[in-house]
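The block that comes next holds chain A.
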Amino acid sequence: MIVAIDQNICTGCRECAEVCPAFAIEGDQGKPQTINTDRCVMCGQCVQKCKSYVSILTHGKEAYEKVKKERNIPDSVTEPLFAAYPVCNLDKVKAALADPNKFTVVQCAPAVRVAIGEDFGDELGKLTPGKLAAALRRIGFDRIYDTNFPADVTIMEEGTELVKRVTEGGVLPMFTSCCPAWVKYMENNYPEIKDHLSSAKSPQQIGGAIFKTFGAEIDGKTGADIYSVSVMPCTCKVFECGRPEMKDSGYRDVDVAITTRDLAWLIKDLGIDWASLPEEEFDQPFGIYTGAGTIFGVTGGVMEAALRTGYELVTGQPIPNVDVTPVRGTEGFRKAIIKIGDLELKVGVVTGLKNVVPVIEAMKAGTLDLHFIEVMTCPEGCVSGGGQPKLLMDADRAEAYAARREATFVHDRELPLRKSHESPAVKKLYDEFLEEPNSHLAHHLLHTSYCIK
Partner candidate 1 sequence: MKKELGSFVIGDSTKCTGCKACEMACFTVHNQGSNHVGKTVGTVTVPVVPRLFLTKFEYGCMPIQCKHCENAPCLNACTKGAISRIDNQVIVDPEKCIGCKDCMQACPFGAVTLLPYAKDGKVVAQIGSNETRVFASKCDLCKDVPGGPACVRACPHEALRLVDPEAEREEKNIKAAEALLLTKNWR
Partner candidate 2 sequence: MNYFVKGNPDLCIGCRTCMIGCVVVHEGKHIFEVDPDSYNFNPRLHMVKTAKISVPVQCKHCENPACMAACPVQAIYQEDHRVLINTDKCIGCKACATACPFGAIDIVSLAGTRQADGSERKVANKCDLCNNIAGGPACVRVCPTQALSLVTEEDLGGAMEKKRMEAARNAYMEIHPQNGG
Partner candidate 3 sequence: MSMGIPEVEDAGCLLCFGYNGADSHPIVARRIVRGRQKGMKIICVDPRVTETARISDIHLQLKGGSNLALVNAMAHVIWEEGLTDDRFIQEHTKGYDEFLKVIEKYTPEYAEPITHIPADMIRQAARMYATTKPAMILYGMGVCQFSQAVDVVKGLANLALMTGNFGGPSMGIGPVRGQNNVQGACDMGALPNSYPGYQNVTVPEIREKFEKAWGVPLSDKVGCPITHVPHRILHEKDEKKRIHAYYIFGEDPAQSDPDLAEVREALDKCDFVVMQDIYMNKTGLYADVILPATAWGENEGVYTCADRGFQRFRKLIEPEGDLKPDWQIIAEISTAMGYPMNYKNTEEIWNEMIDLCPSFAGATYEKLEKYNGVQWPCRDKSMEDKGTPYLHKGGNFATADKKALFYGTDWHPPLEMENDEYPMSLSTVREVGHYSVRTMTGNCRMLRSLEDEPGWVQMNPDDCKRLNLEKGELVKILSKRGYCITRCLPTERVKPGATYMTYQWWIGACNELTLANLDPISNTPEYKYCACRVEKIEDQEWAERHVKELYDDIRVQMGIDTGKGAAS
Partner candidate 4 sequence: MALKQVQTTCPYCGAGCQIMFTVDADANKIVEAVPAPGRTNDGTLCLKGHYGWDYLNDPQILTKRLRKPMIRKGGKRSPLEEVSWEEAISYVAKKLSEIKEKYGPDSIMGTGSARGAGNEANYLMQKFMRATIGTNNVDHCARI
């Protein structure tokens, strides 16, 4: 169980069904709803939407503590609890941290740093990578790594794959594979198009695979010593890291994933005062990242990052404008044609999983003329993920997403390096470990095949 609805608390308003892209929420209006796990993609949008809270008036004085216990939520939590909720793995994290034999490595997704402050009263979309690193360090992780680094690696792998498919005549269009809910959705509903999916793993899994191999090597450890934790804006990442195939190194790429909200709970639970945390750095070398890595957090970000690098891969020239604005935006489906030398690369960006259906149907009907399509399940990409700080009022939603998006782009602009292939950490990885993108080892560790339903 990754995402669930508590039958005792659900009022049956079916507002969650409105936002569920997978039509997985079932039940009569006014009656408690259930999630059809065969359909559910675990995106957590229902969790974000649900306002049916555990109420003293409706459920009694005792209910709150009882529900908290049931859900494995730290005792210290006092905030409202709702009918729709995701799994909480903080107990596993705490256990690993307490285990002296475990070398704990944590990675943190790009969208976490533009949102977690909100749960401590910061303004919406406050950019806090420094505090985030500091908090993780105080929690006691041995290595504070960053998913932005494997995001840069993803670009190398996926970008190379794309160039190959385009130039050598592979299956097109190619879809991105970094959104696990999208991958799950395709597996559930369109297994026949699996070859269109990039074989590259998601940044979380790439990071996990590297930390337990090259990373372990650097720290003089083995993959068995390492306990790998990821902090994700996403409820589905919990599912993804548990997928059976995600252990190509012989060890699970990622041992446990928690959400942004889980991390906020953990910080509070440990009595860490967010407001007074200093700005700190992520650890070397896998804490080094480029602007391209960080924009993975917003819709169109993967595409933009891929184009920044792909342009140079194909033409040998730097892209004229690093801000690839044609692929930015928040519309559910956007298309652009990017001139890369002689090649006119036709790309599409889908955000909000419901919007992918007409795209797939068009593709199957042969009316879709695109090379590369980014798909993100959540409304505006990972910044609006199911594991992100939850808004008390939907009226603030648009403002929150916009602020988180803007903070992401600000972060990108202010970073010294903005293209994945320029990252010294990426260079180091290929120079010292993988040799080159899509190398045999890279393929073994960082690529996978899906549809193992």
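Selection criteria: all candidates are chains of the complex that A comes from, given by their letters.
Following the convention adopted for this analysis, contacts are C-beta pairs under 8 Å (C-beta built on N, C-alpha and C of every residue); 3 or more make two chains touch, one makes a residue touch a chain; residues count from 1.
Small disclaimer: the values here were computed from a predicted structure and weren't measured.
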item	value
Candidate from 1, 2, 3 or 4 that touches chain A, complex-wide	1
Contact footprint of candidate 1 on chain A as seen in their complex	11-15, 29-30, 51-53, 55-57, 64, 78-80, 118-122, 124, 261, 264-265, 389-396, 400
